[in-house]
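Right, chain A next:
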Amino acid sequence: MQGTGMIVVQDLHKHFGGFRAVDGASLEIAQGSITGLIGPNGAGKTTLFNVIAGVLKPTSGRVFMAGEDITGLPPHDLFHKGLLRTFQIAHEFSSMSCRENLMMVPGDQAGETLWNTWFGRKRIADQERALRAKADEVLEFLTIEHLADHKAGQISGGQKKLLELGRTMMVDARIVFLDEVGAGVNRTLLNTIGDAILRLNKERGYTFVVIEHDMDFIGRLCDPVICMAEGKVLAQGTLPEIKANEQVIEAYLGTGLKNKDKIGA
Partner candidate 1 sequence: MSGDPYDARGNRDLSLGNAAGMGKAYPVKKGGTAHAAPPGPFLIGEAMTGGYGAGPDILHDCTIAVDRGEIAVIVGPNGAGKSTGMKAVFGMLNLRKGHVRLDGEDITALTPQARVTKGMGFVPQTSNIFTSMTVEENLEMGAFIRTDDIRPTMEQIYELFPILRDKRYQAAGELSGGQRQQVAVGRALMTKPKVLMLDEPTAGVSPIVMDELFDRIIEVARTGIPILMVEQNARQALEIADKGYVLVQGRNAYTGTGKELLADPDVRKSFLGG
Partner candidate 2 sequence: DDTKSEVTLGVLFGFTGPIESLTGPMAAGAELAMAEATESGKFLDSATVTSIRADTGCIDNGLSTSNGERLIAEGINGLIGGDCSGVTGAILQNVAIPNGMVMISPSATSPGLTTVEDNDLFFRTAPSDAREGQVMAEILQERGVKSIALTYTNNDYGKGLADAIQSNFESIGGEVTIVAAHEDGKADYSAEMGALASAGGDILVVAGYLDQGGLGIINAALDTGAFDTFGLPGGMIGDSLPANVGSALNGSYGQIAGSGGEGIEKLKALSGDAFDATSPYTPESYDAAALFMLAMQAADSVDPADYGKHILDVANAPGEKIYPGDLAKAFDILREGGEIDYVGASAVELIGPGESAGTYRMIEVQDGENVTIGFK
């Protein structure tokens, strides 16, 4: 057993050629927490996600999930272990309708076996009905129910991000990685999304890791917050702690005052 956290990352490295995108990051995500991950552009947050989620192979280091070594497992295996993620740049299935985008997610569908598609049609029909209802529910929650039959390639940038989030809501996950779900999403809707995350966390015990540059959003949801910079973990703590950290301010937050005094000048 490695640590007690839901996810434990030990001295992880990911190098692209000579460039060290993740450079010896170690962190632990507690079971049932909503952890915020912040850091300047290029800090290596997304790369860290990708390594954990199996999209990229680490150069070195290990990743554990609930004590099990998951380093290098392919994404589809991780999905079945309950690890879900969204993409910073939306990866919709562009020629499929939004509803289908959601309905394809659950992994235990009888209809995904060829044999059943030929000879087990009744069972599939039942399952499909349930899936469809579920998908419609999610779409409604995301306020895009009117897009159910639109091709996902032809919806707006923000709507794609919503769909991205919606996919993680189709199945029971144990841990969900959200990569900037908020970027480009309307702030009012973002609040609703925040509520949903809290609810999933409370009611179903999902663990969340959230990358976001919107401090309000982070502040509302996350404890603890981890700040990365140059591929390493820079600081960890509650948001107020982090906000007070000199290094974090310098690398990431800035004083936020600069443009204030220029307005109207």
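As a convention for this text, a residue touches a chain if its C-beta (ideal position, glycine included) is under 8 Å from a C-beta of that chain, and two chains touch if they have at least 3 such contacts; residues count from 1.
Selection criteria: all candidates are chains of the complex that A comes from, given by their letters.
Remember, it's a predicted structure, so these values are computed and weren't measured experimentally.
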>> Need the partner of chain A in this complex, chosen from 1 or 2. Which is it?
In response: 1
> For chain A, which residues are in contact with candidate 1 within the complex?
Replying inline: 16, 38-43, 45-47, 50, 55-57, 87-91, 143-144, 147, 154-159, 161-162, 180, 183-191, 213-215, 251-256, 258-259, 262-263
